[in-house]
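One protein chain is absent from this view; the other protein chains keep their places.
Note that the chains are named A and B in the order they appear, and that numbering of residues resets to 1 at the start of each chain.
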Amino acid sequence: MSHHIIEFNNVHFTYPDGTDALKGLDFRITHGESVGIVGANGAGKSTLISHMNGYLLPAKGTITIGDLQLNKSTINHARKTVGVVFQNPDDQLFMPTVFDDVAFGPLNLGMTRERVIERVNEALTTVGCLNLKDKPPHHLSMGQKRAVTIAAVIAMQPDILVMDEPAASLDPKSRRQLINLLKEFRHTKIIASHDLDLIRDVCTRCLVISDGEVTADGRTDEILLNEPLLEENNLELPLSLQHK
Amino acid sequence: MHMADALLSPAVGTTFWAGSMGIIVYCAKKLKENIDERMIPLMGVLGAFIFAAQMINFTIPATGSSGHIGGGMILAALLGPYAAFIVIASVLTIQSLFFADGGILALGCNIWNMGVYPCFIAYPLIYRTMVKTGSGSRRILIASILSVIAGLQLGAFSVVLQTMLSGRSELPFSTFVYMMLPIHLAIGLVEGFITASVINFVKSMRPEIIESISLSRSLSQGVSIKKVFTGFLIMAALTGGVMSWFASSHPDGLEWSIEKIYGKPELPEQEHGIAPALKQVQDKTAFLPGYNFKQSDEASTKLKGGESWPAIGAGTSVSGIIGSIMVLGIILLLGAGIKILKTRRA
Partner (left out) sequence: MPNFDKEYFNIGYLDTLSYRQTFIHRINPGIKLVVTLVFILIVVSFSKYEIHRLMPYFAFPVFLISAGEIPTGVILKKIFIVSPFVLFAGMFNPMLDTTIVYTISGVPVSGGWVSYVSIIIKFILTISSALLLIATTSFPGICSALEKLRVPKVFVMQLLFIYRYLFVLAEEAMRIVRARNMRAFGKHGRDIKTFINIIGTFLIRSIERSERIYHAICSRGFDGRIRLLRDIKFKFTDIIFALLSVSVFIILRMYDIAELIGDAVLKF
């Protein structure tokens, strides 16, 4: 199925203040892959994610999502295909109750009320939060908030799931639950994180980004064992691989 | 300064409710016509910002006491009058519920006093005419101080008027004005200074933020002064109309305060004015029959008879007091009963 593809071709992007965030990014992710994106702070991970559903459009180069090249007229298609879970759940959960928030996306897709309710219940059941339906987000724990943001995205049934630091500020148990949940998903997954153990657990492929470019691309096992490469990119061996 | 339910008469309260609601509807229409999508989350977050920022205290220079900001003019300067008004109104609504600041009936007055004057008078007439895109920080300072003071003075004066028109407080008009206006002049100076400093701070730290916001603000954000004044005329007519209608049937409210101001229980022209005519209409249409007005009419005849208080025999007042105590006792007993039942069941 070709519509699960994301392809970046020589993508450049410069912020209005003159920062060159992306300098010729090239990669291709195909159906069913789970890809980790790692790199130092400021390497361009967030900018990259902002491009995946057209919040930012490249200054130079092309992005293909599914069968369509990303531009102003295909933004809606991109947003339907790619679901993004952002780093801070408080930025993402903007509605007063969990139900309203998860229903927001499906309602925007123009579904009937019955289907919206069905989708919301399904998505909340998947992440194990159906009992939180009527709660306001500020009554949730960090782990619950994270789970609800994921539900809010999968309720739109995207083909590709993109996540920015999904395990940030989670306690160990919630982190483990999240990892198990992610492993169950059959979507194409793209996860940007500093949590190399999580990447090792969930992703089979790994991209290393540095200074707006891809500096390494390969199997997670190989890349996360390559100490000199990691060192060079302000990273270190995953804890689970470090010898005492 | 929050107006409170307890100081309001139903007429004043509902009139200002209607007025404020009308302006909310008007602003909503304006915003619907031309709004950048970005403004929606921005307005919401700035509302929450004002709410949270009001919880941070600072020491007021030269007094040693602590105060907090109001923030209305910061909103107007950042968002423009229509969006700012909606945000101020919603912040006040939430405060009236969660903090019980003023109360629900007084909310209309509070939105009017703290929203209309800064957004639709001080901002367009003072701030906007003085501050243009390239204005320096000194100009912003002067404009902020002047517009905040103007907004607060009008608001404070409005509180006095609403209190007077409601006639629940005996505070003489002039004393009230002498107390409110100087206090709010001082508050206005500090608030204006802070407003300007915060705007200048954001401008110097992140100039692009101010620019991008002013781009998001839709093109026709200017307030037509003609419309402002028409609005006020309509409001004045409405207030006058409703007031005199209630005055004719409700001597305890308006006339008492009028007596205080004029030394006579009634305005001279009232016998020929709109009030009697309205009263006739009211008698015919029987608004809330048998509920309130008939009884007041009796009281009003007594009042005209020259007594300031309807004569009450000692007997009735004693029974009133005994009855009150008994009623309260019964209510509290019942309440306690429900509580006990509930805890037993739990």
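List of remarks:
We take it that a residue touches a chain if its C-beta (ideal position, glycine included) is under 8 Å from a C-beta of that chain, and two chains touch if they have at least 3 such contacts.
From a predicted model like this one, the values you see are computed outputs, not experimental measurements.
Considering the full assembly, A:50 is the residue among A:14, A:30, A:50 or A:177 that touches the omitted chain.
Seen from subunit A, the chain kept out of the figure touches residues 50, 53, 55, 76, 79-80, 82-84, 86, 88, 90-97, 99-100, 103-105, 107-109, 113, 116-117, 134-139, 152-153, 156. Within the complete assembly, residues 1-10, 13-14, 21, 24-25, 27-29, 31-32, 35, 37-38, 40-49, 51-53, 55-61, 66, 69, 74, 86-87, 89-91, 93-94, 96-105, 163, 167-172, 175-176, 190, 193-194, 197-198, 201-202, 205-206, 209, 213, 250, 252-253, 256, 260, 290-292, 296, 299, 308-309, 312, 314-324, 326-328, 331-332, 334-339, 342 of subunit B touch the chain that is not shown.
One rule holds for everything that comes next: only the chains that are shown with their structure count from here on.
Distance between subunit A and subunit B, defined via averaged C-alpha coordinates, is recorded as 47 Å. The residues of subunit A lying in touch with subunit B in their complex are 16-17, 94. Residues 41, 44, 208 of subunit B touch subunit A in their complex.
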